[in-house]
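Apart from one protein chain that is not included, each protein chain of the complex appears where it belongs.
Entry: chain A
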Amino acid sequence: MSSNNMSDPRRPNKVLRYKPPPSECNPALDDPTPDYMNLLGMIFSMCGLMLKLKWCAWVAVYCSFISFANSRSSEDTKQMMSSFM
């Protein structure tokens, strides 16, 4: 046991499970880019639809792509797909 203590610092009995950090404020703090891009994309797509401006629609597509690229993996894929629409 003593030799174990000296050479091996591992303690199997002191294992603590991983707890993901509480996400009350962290997502917003970390990086608001995907949320902003999502919002912008929706606004531009609405504009493009209502005012029939082609460039608006293209900008909306770009915004949704950027939002997807920056998104966290925990987010819903369904939401991603709907934003692409």
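Couple of notes before you dig in:
By our rule, a residue touches a chain if its C-beta (ideal position, glycine included) is under 8 Å from a C-beta of that chain, and two chains touch if they have at least 3 such contacts; residues count from 1.
Just so it is clear, contacts and distances are computed from a predicted model.
Per UniProt, the protein behind the absent chain is "PAT complex subunit CCDC47"; the candidates were "Electron transfer flavoprotein-ubiquinone oxidoreductase", "Neutrophil cytosolic factor 1-like", "PAT complex subunit CCDC47" or "Peroxisomal acyl-coenzyme A oxidase 1". The residue from A:R10, A:K52 or A:K78 that touches the chain not shown here is A:R10. Mapped onto chain A, the footprint of the missing chain covers residues 5, 9-12, 14-20, 25, 54-55, 58, 61-62, 65-66, 69-74.
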